[in-house]
Each structure stands twice: as structure tokens, then as C-alpha cells.
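Only one protein chain is missing from this complex, and each of the others stays in its spot.
Now for subunit A:
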Amino acid sequence: MASCWSGSYQLTILILCLSWISVNSLRTRKKIYIDLETQNSCFRIMNATHQTGCTSSRRGNVGVLYYLRTAADYEWVTTKGPNAPYIVVMNSSDFMGLNIKELLKHRDRVNGIMFISLEENTTSLYPEIGFSAVDTCPNDRSGLYWNHKDFGSCKKTTWNTAGTGLLHQDIGIPVFSLTDPNDVHNVLHNCFFKFNMKEPMQPSTTYPLCAAEAMSFMVAAVDTVTCLRRSSRVSLSLSGGSTFCDPLGDVNNHVTMLNTPQNVTRLNDTVIVVGTRVDSTSLINYQYTAADTSAAGIVGLLAAMEALWKVKDTIRNTTGAKDIMFAFFQGESYDYIGSSSMVYSMQQGTFPQDLDKDEDALHLQRIRLQHIDQFVELNQVGYRDESSLWLHTDPHNHRIVTGKIEQMIDGLKQAAKPLDVSLQEADKTQPLPPASAQRFLLERGNVPVVVITDHQAEFTNKFYNSHLDMAELINATDYPPGLSDKEKYDYVTTQAEMLANLSTALARYLFKASTGLQPDKSMEKILTADSSTVTHLLYCFLISPNCEIFKETVSPQNAQTLEEAMLPFPFYVGVNSHETEVSALISLLSARFTGDIVNLDQSDCKQPNSDVRYTYTYVQGNVSADGKSRTGWCLKSLAQKTEALSPAFTIDGYDMMSGQYSTWTESRWITVSVRLFLVPSQQMQLLILCTGLVVLVLSLLLVYLVSSSADVVFSNYGTRSTTPATAAR
């Protein structure tokens, strides 16, 4: 009885001890490390020949933390400091090409870079000389002028003077951005100033020092060709094969004015294409703001669409009216993924719909390259150079279709004149800036092309394709002080006003270009873009997606996702298996601005099998009169999505080295994290290891001694062990 009680008593103690140990071990881990929240890391991408971007080593890069502020600090980490390797922290305004390249020259001493993307009272976010993640001649290789003797490699005009080319460089060490105030506080005040800079201006060199471990290990390597080959390999492992990288891609959105079915012939030169680019890029994941790079163009096009579709009946009823197609190209930052894939499907005869799929149903008639009458592209339109927008043309194109281009330019200027929008022609001998239209000109040189953009020569935007292309820089946030979020949403900003005028001009121009009719006063009044739509869209795309117009235009299933979104949706194209929020929203907004509300409830809001020209989209709609539920709209429209995946990945046996199509892929990764901890000196670490080893050897020795003289130590050892053995014999 007594022994049983003592047994259970011992068990209880044991359990208590074990549970205490496990709780305590958790605490020990927390005592050692401070985990940072940031997930904003640079990652690896690849094309047919190179890997570029960032990676850490498999177990993370470790270095003593150092906050760079002066030139002396750079010298300290790159040459003088005795505690290398370092992981450096810098202010956003210092995060610029020259500084980073200087640090990258010393990758043996600099093991990682973090920068503070947080506006504080003392420091500005923006480097004075600008910052652009891509190079000075964006998309040159995949554009119209590759190897051109006069225009190739931007010989005539260097467009992106702030280009650093970092996105296309094999950086090879982790780069993180800190956007959380807690992270910044931990890094600076719980780590750097507390341990590594105890005296002002006097870096501490004695241990313990505060170090960081930056982890962003990328599983893909070498280039797209290698990575895809490895990913498609038949694997013998039980866990199945592994995919190392995915092609970049998403969907293009477009909407046509006319519903021309496949049994009606489409004449040559009868489709007016108005396009803009959807995506932008940056060095850092999640920080894809694109105020000027693409958002202004998207919003401008959507507003023009809304205005133009108010007179859709007039256009549709005018005999001989040309079709108008609004196109939103995705993935253009990565060698024109969207436009090249649209051009390719036009050449294949599968655009906008594949007629061979279901022959009985009514489809939209094919649009081929020869059907394009003209191409107007809205490029960057946020910053106005000399408060004007500029019309760019290709010199060769201008020469062969002079009349048509002059007509387009005149038409645009005329439409803009009464609206206080200054439109000027850029130098005619200058090539086109990077634009989706280049991919159309590559395949059909006589499509009349005009590109509307905000720069006369080099980009006015010093933060093209970067994490700093912010709404505030294009005057899209110039609110009077003290506005609530609701009031900000409705306040018409300077940019919204300017953009609305541009959209109006575009809508009026397109009306005339399509119908050949000069809109009269009453028609002009209808053909006016709504500046409140423009300001709403700018707010929703750039400041907060959790806004009324988006709420009205998403499906009830996606309402929750929208409700939870804290930050603007990223403008990065992403991998092709995932549709981006931005593309999804453009599709929904196009349906809303161009579609009719039909009286169908959610379950019946479906495309009939006999006519697949129209898309039926069910969205939440506005708040109903009782103020509680939403009305729900079933939108019937010609808004369509087509795949925006580079033909390089769809053509059988495509030669990846040919350079014809984009070959960008994104590496996969497992964990991205940064944590801070204290490191003792090397001698201390060695001492601890050696002590451990000595203790191990001593204990082995002790056990050996005890067991070899067991019969001396344990009085009954010999009798107990020998007796049964003797019995067995």
C-alpha cells in the first residue's frame, strides 16, 4: 500500500517537473530571441539565363546589427569594424542605388540589409535622387527597339534615370523592409542603441553584442530553364516531386463596346484599342505601391469607360461605328507578359474567345491584329511634366501612317482643349517610352499608336517601379486637415480632378473616333467623367481597399476578404496560379461600369449556354433603403478576362533562349523571418563548447570506472549477475 502510494507520488512529481520544463523552455526561447513582425522581404526571380534578387543561406544570415547614418558608419561596417559580419539597418532615404551597391561590394562583411520604411518626424522616406528597382532602360530587351542602331538600349533617351537595376541583380543576401513601429523600436532601442552603441558615436566592440538573423532562403536557383526542368522531373520520393518556381502571370482584362457575334464579319481597321498597364514592381514583397506607375492609368481608363458607356446606345446604334476595346495589361513590368500574350492569342485567332471550344454557342467574333484601327495607351499619368501630358509616337510608325496619327493627335488635343488638360506632342524623332503598344508594333508595324504619358523625355516619376511610388507624391492625398476616413474617401483631390478631365477628354475623343460624330453640348455633358468616381477609385486602390465602391462591386463571398484588408492591394503581377486582387477588381469594376443590371438573383446569375458573349457577375450592390442589407446586382456585361501568361510557357518546344517572350519565374520559399538576439564573443562560445566536451569526456570516464569496478561499488552486484547465467549453462 505504502509503496503504491509512493509510486504515484513520484509519478506526480515527474509529471509536474516535465510540464514545468516544457513551459520553461518556451520562455527560454522567448528570452533569447525577439521575433520581428516583418514579412516584407526581397525574393529571387529568374529569367531564361539568370537568377536575380535576394536569398539568405539555408539557415538564415546572421550578423551584428549596425544602424548606418553617416559615411563613417559605412566605412565601419565595410572595413574597420572588428565584429564582422554585420547586418545593417538604414533609413529609407538612404536606401538608394549607390549606397546599396557599395554595401554589396563587401558581401563578406555585410550579411544582410534592413531599411526603415516608416515615416518619422525627422527623416523623410524618399531618397533625394529617387529610387527605381528596375534599370534605366526598362523592358529594353523585350521591346520594339532591342538592338536598334539608334534607339536600342535607350541611346536616344534614358527613360528611367533613377533606375538602380537592383531587381535584376543577383543581390545574394537578404534585404528586408521594416514597416511596423514595434519592429523599428526593437531594432533600434532594444538592440542597437542598447548593446552596439552604448556611447553616442562610439560603436561598442566588446561582447555581448546584439545580432540579427535574417532568413529568406529561396529554393529555386540558376535560371528559369533549370528550375522548370527540375520542377517537372518525375520524382521517386514518397512525398512527391517538388516545385521550385512558378511562372509570373495573371489575367488581362478587356471590354468591348460591340457584341459582334462570330457569324458577323469583322472588317479590318475597325477596333479602337485603349490600353493601360496594370502592374508595377518593387524590390520588396508586399510594398507594391504604384500611384503613378500604373494606378493613375487604371483609374483614368476606368473613369473614361464609365463616361463612354453612358452613351453606349448611341454608339451601338450608329451604323459603321467602330468597336472600342478597353484593355488592361497585366505583368508588363516583366517583359510585357500581358500584351505579348494578348498579341499572341490574336495571332492564333483565339482572342477574345476560343471559337473552337463550343461551336454551337454564340461567341464574340475574333479580333486579329489587322482589325485594330488605332491604339491609344495611357501610360504613367500622375506627375505632369511642365503641367502637361505628352503624346509619344514611334518615328517609324509615324512615317508610315502619318495621316492617321496626325488625326489621332489632333482629335485628342481638340477633346482636351476645353477641359484644361494640356496635351503636347513629344519630340517626333524620339522612340516610344516603355509601353504595351510596343508589343503590338513588333508584330504589326502599321498600327497607328499614340502613347499618352506624363513625361516629355525622361520619366518625371523618380520612383517608377518602386516601393516609394506613393499616392501623396501625385497629390492624391491633399486633404484639408481633420478629415475622417469617410470624408477623405469623398474628397476630390487635385489628382482626381486632373485625372477626371483627362478621362473626359479620352471618352469624348473615343466617341468621335468611333462614330465620326462631333458630340453636341448635351452629349458632351453626358460624356464627362465623374470626378467623384475618380477620387473614390484612387482612394480605394492607393489608400484603403475597404471602401464603399469596392464593397458594392465585390461578390458576397469576397466581402469578408475585403473587410479584413488593411493595406492597399499590391500591384505585383504574382505567379500565374493566383489571380491578383487588383485584376479581380478591375474585372468587377469594368462589369459595373459597362454592364446592365439584370433582374436575376444570385443563383440564376449565370451565363446561358447558348450565348457566351456576355459575362454575368453577381456583386453585393449598394446598401438598400433599410440601411442593413445590400441590394445585390447581377451585372451582364462584355467584360472579359484572358490569360496573361507569357507564350514562352504555353508554346510547345519554345526556345527559351530566343528572347522573344518573357521568361520570368518566381522562386518559392518556406520561411521568411527576422529575429534579434545577443551573441557572446567567439572565445566565450568556444569556451562553452569546450567545457561541454570536457564534461562529456569526464562523465564517460566516470561511467566506465564505475561499471568496471561494479562489484566493488555495489556489494551484491557479482552474485546477482552471475547466478542466472550459471543456471542457464
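Simple rule for what comes next: a residue touches a chain if its C-beta (ideal position, glycine included) is under 8 Å from a C-beta of that chain, and two chains touch if they have at least 3 such contacts; residues count from 1.
Please note the rule applied: contacts and distances are computed from a predicted model.
Visitor: Which one, "Signal peptidase complex subunit 1", "Gamma-secretase subunit PEN-2", "small monomeric GTPase" or "Dynein axonemal intermediate chain 2", is the UniProt name for the chain you do not see?
Guide: Looking only at the record, the undisplayed chain corresponds to "Gamma-secretase subunit PEN-2".
Visitor: Among A:Trp159, A:Phe217 or A:Tyr489, which one touches the chain that has been omitted from the display?
Guide: Checking the options A:Trp159, A:Phe217 or A:Tyr489, the one contacting the hidden chain is A:Phe217.
Visitor: Of the listed residues A:Arg29, A:Lys194 or A:Arg233, which contacts the missing chain in the full complex?
Guide: Checking the options A:Arg29, A:Lys194 or A:Arg233, the one contacting the hidden chain is A:Arg233.
Visitor: Considering the complete complex, identify which of A:Phe244, A:Trp309 or A:Tyr572 is in touch with the unshown chain.
Guide: That would be A:Phe244, which touches the missing chain.
Visitor: Residues of subunit A in contact with the chain that isn't shown?
Guide: Touching the chain left out of view, subunit A contributes residues 55, 58, 217-222, 226, 229-230, 233, 236-237, 242, 244.
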